[in-house]
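The complex is shown incomplete by one protein chain, all other protein chains being positioned as in the whole.
Letters A, B and C mark the chains as written, and numbering starts fresh at 1 in each.
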Amino acid sequence: MGIPEWNWLIDYASPYHGYMYGVKQHIYSGSTPFQRVDIVDTYTFGRCLVLDGKIQSSALDEYVYHEILVHPAVLMCPSLPREALIMGGGEGAVLRELLKYPSIESIVMVDLDKQVVDICREYLPSWHESSFNDKRVELLHIDARKYIEETHRCFDIVISDLTEPVDEGPSYLLFTREFYNILIKRLKPGGAFSLQSGSLSLPLLSSHAAVKNTLECSFNYVCTYHTYIPSFDSSWGFILASQDRDPGELDAVEVDKHIEKNGLELKYYDGETHRSMFSIPKNIRQALEEEHRIIEDDNPVIIY
Amino acid sequence: MGIPEWNWLIDYASPYHGYMYGVKQHIYSGSTPFQRVDIVDTYTFGRCLVLDGKIQSSALDEYVYHEILVHPAVLMCPSLPREALIMGGGEGAVLRELLKYPSIESIVMVDLDKQVVDICREYLPSWHESSFNDKRVELLHIDARKYIEETHRCFDIVISDLTEPVDEGPSYLLFTREFYNILIKRLKPGGAFSLQSGSLSLPLLSSHAAVKNTLECSFNYVCTYHTYIPSFDSSWGFILASQDRDPGELDAVEVDKHIEKNGLELKYYDGETHRSMFSIPKNIRQALEEEHRIIEDDNPVIIY
Amino acid sequence: MGIPEWNWLIDYASPYHGYMYGVKQHIYSGSTPFQRVDIVDTYTFGRCLVLDGKIQSSALDEYVYHEILVHPAVLMCPSLPREALIMGGGEGAVLRELLKYPSIESIVMVDLDKQVVDICREYLPSWHESSFNDKRVELLHIDARKYIEETHRCFDIVISDLTEPVDEGPSYLLFTREFYNILIKRLKPGGAFSLQSGSLSLPLLSSHAAVKNTLECSFNYVCTYHTYIPSFDSSWGFILASQDRDPGELDAVEVDKHIEKNGLELKYYDGETHRSMFSIPKNIRQALEEEHRIIEDDNPVIIY
Partner (left out) sequence: MGIPEWNWLIDYASPYHGYMYGVKQHIYSGSTPFQRVDIVDTYTFGRCLVLDGKIQSSALDEYVYHEILVHPAVLMCPSLPREALIMGGGEGAVLRELLKYPSIESIVMVDLDKQVVDICREYLPSWHESSFNDKRVELLHIDARKYIEETHRCFDIVISDLTEPVDEGPSYLLFTREFYNILIKRLKPGGAFSLQSGSLSLPLLSSHAAVKNTLECSFNYVCTYHTYIPSFDSSWGFILASQDRDPGELDAVEVDKHIEKNGLELKYYDGETHRSMFSIPKNIRQALEEEHRIIEDDNPVIIY
């Protein structure tokens, strides 16, 4: 028998549950003022970006996460988007997906942690595909909340690709009722807001539910969707929010038409995938309804 | 800071990937002639049945697994089933779900490992809800293959709830082309066959794909469906097979009508759940198409 | 390749360092009012008693621990001991070693946790070898501190076999300056006190050093000794204390004579073993000298 693998990354979903990833090679390891950063090559999922011990995305399946964060939101817009805002998204893959639309005239990407972005630019080239060099991209390393509060610009589409809203984490104030009340004013009429919003696994979905409740304070339409992300070992929740259209109206036919008309080459998202993602199992629907907490600036929903 | 949890069950999906479950209390630990058996109370998923280190089902979500193994198959039958066959299913929860139909006149359950069944009867009462005591149930502790080869009975519905078809494992010969060729003769006209068939997570789905290919040698209609099982930390694959009807024709409306008409009280399965389960994401559809192996008596598809 | 072992006990020396033990079978698992108790059969060390996640002793090497806790202390007594007191020692193996001396007339064993003792009596027969049934043994399940404070008896030998003096742990008040001041009055002239006193591994020895410092407030002679305990994966520290004789004076010849004269059948302790145990490496001697803290009733030396 061979030597068992000895380098393990353990991503703890809770103090009582974790996922072990065998690491073939450690590519980068360091700390920024905001978080610890590791780039590792795992056996199962290839290269991974790890922030504070949590896998953010992997070479094997990052396209799943990034396609569905972008394209359903684009589909919500009454016409193809011209101006976009990304909060977080340091890997550059949200950029990559958005830039597939020639209609895009400008993207503001606000990611607090310049070092993480620089690390991603160096070590994750297949994620960003040099999107950072596109002239339409304006990259800001400031607090996204401050930016939103002070800008006068409005956007067709806003995408939130942030780490979890853990109390005292760097992203927490970008998930509160107060913040969404400000954000909504920066959306153009018909504009769409999409975000990654945590695990939708039954024992772990309270954070997602609270984010959803919080968004419902500001937006007319707030819709959970989900998919299984292999490198997260979990069913993962996303949210589409809009003032003007119920995302639940989107159907598989419309999705397939959109992809074809725009000549999109997607590996994950299509009509059938959309139908699976936007149909929520009964027990998850019930669990979401049973959570009533709202996240506020001074009222975090503490999660692990 | 408190003492970190020290009792861990590690379910290895591969030598390079594992799931760690904190164990609050070990309830039972032993070996049968066929496998090691543990009953553990985990923090996250409550009580779990563990065979050879693999979680088979958990208190938190066993209803997900067992409802969808049974009710879609029942729905496929032209009329409500009267005679059913279960292979494996030691927890007794497949029994429980089937017995919700008053039409059921007899169920033959064939599980090789009497000790496992006895342990489940003692320690998993909320799984079987005393279904083993129902007079319609005939419980046999013999090799299911031998039973199928020798019986002259035919069934409206056959459900396979077995451990993985690992080469040299106790279940392997119940997943082969040769076996399915015999099994199909024991299905009544219009009869349905459903089975759990392994992970549908992208890096782990080759076993599922091979089972599907193998079934397609015998059955006219073979349909993959899937859901996320929290205690498996994975998207899980199931298969519905039939000679007479394409399971893909089932739709959400039909599912909801069936549940209502039969007064079923289900926690997971309904029309919207069905739609999510029977819509397969694009990358999974492609990966399934790329696997061409077939499992035969002398040609195992070796998996970890 | 076979299935990797899946049942692991992880004994954390700190949040950053742990020892993993593959568990072949879980024998007992439960909680008493004072602690969680597990009896496990490990592959490497055989049966182990585990309290709050810490291995207390293993079938493979419990004799190492128990022989050296008892016999050097006996050797310190001017004549063979007649009356002994044991604090803790639930496995019954300290009893077993003491009862090898026919001179013993009575042993008071005070272990707070009756359930742990009962579990040991049932599951660890090779530890206690029915010593609990010896008529000279008086077993009390009360707080040892209270017993010492209230008793008027004096003892030739006192042995402390307790869990670590972690703040808020059940044993903490049996390691304080105040306690030792009382205890010393219960020793007969020439009497010896021995105790297990935590890891002597360089990065983990501050607890041992503090216990030693604390004992030096009360006793004239306080002597660290050490051995490697395989199932602890660590060099382990013990202490011999006396008012009347320096344990450092004991030598290998005296040890071998004592063993021969008393016809002791020991597997670990002899003259050469003694010499190894009572010679302390230079870096450990220095580290012990650099620690000046003393444990007091209201001043715990917090350790993990």
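The criterion applied here is as follows: a contact is a pair of C-beta atoms (placed from the backbone, for glycine too) under 8 Å apart; a residue touches a chain by one contact, two chains touch by 3 or more.
These numbers come from a predicted model, not from an experiment.
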Given C:130, C:276 or C:299, the one touching the chain that is not displayed: C:276
Residue in contact with the excluded chain [from C:30, C:78, C:125 or C:230]: C:230
Residues in chain A touching the chain absent from view: 1, 3-12, 15, 25-27, 29-31, 38, 50, 52-53
Those residues of chain C which, in the complete complex, touch the missing chain: 4-5, 10, 13-22, 42-45, 60-61, 64, 201-204, 227-228, 230, 233-235, 266-270, 272-273, 275-277, 279-283, 285
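The criterion applied here is as follows: only the chains that are shown with their structure count from here on.
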Rounded Å distance, chain B centre to chain C centre (Cα mean): 51
Where chain A and chain B are represented by their mean Cα positions, the distance between them in whole Å: 33
Centroid distance [mean C-alpha coordinates] between chain C and chain A, Å: 54
Shared-contact residues (touching 2 or more other chains) in chain B: 4-5, 10, 15
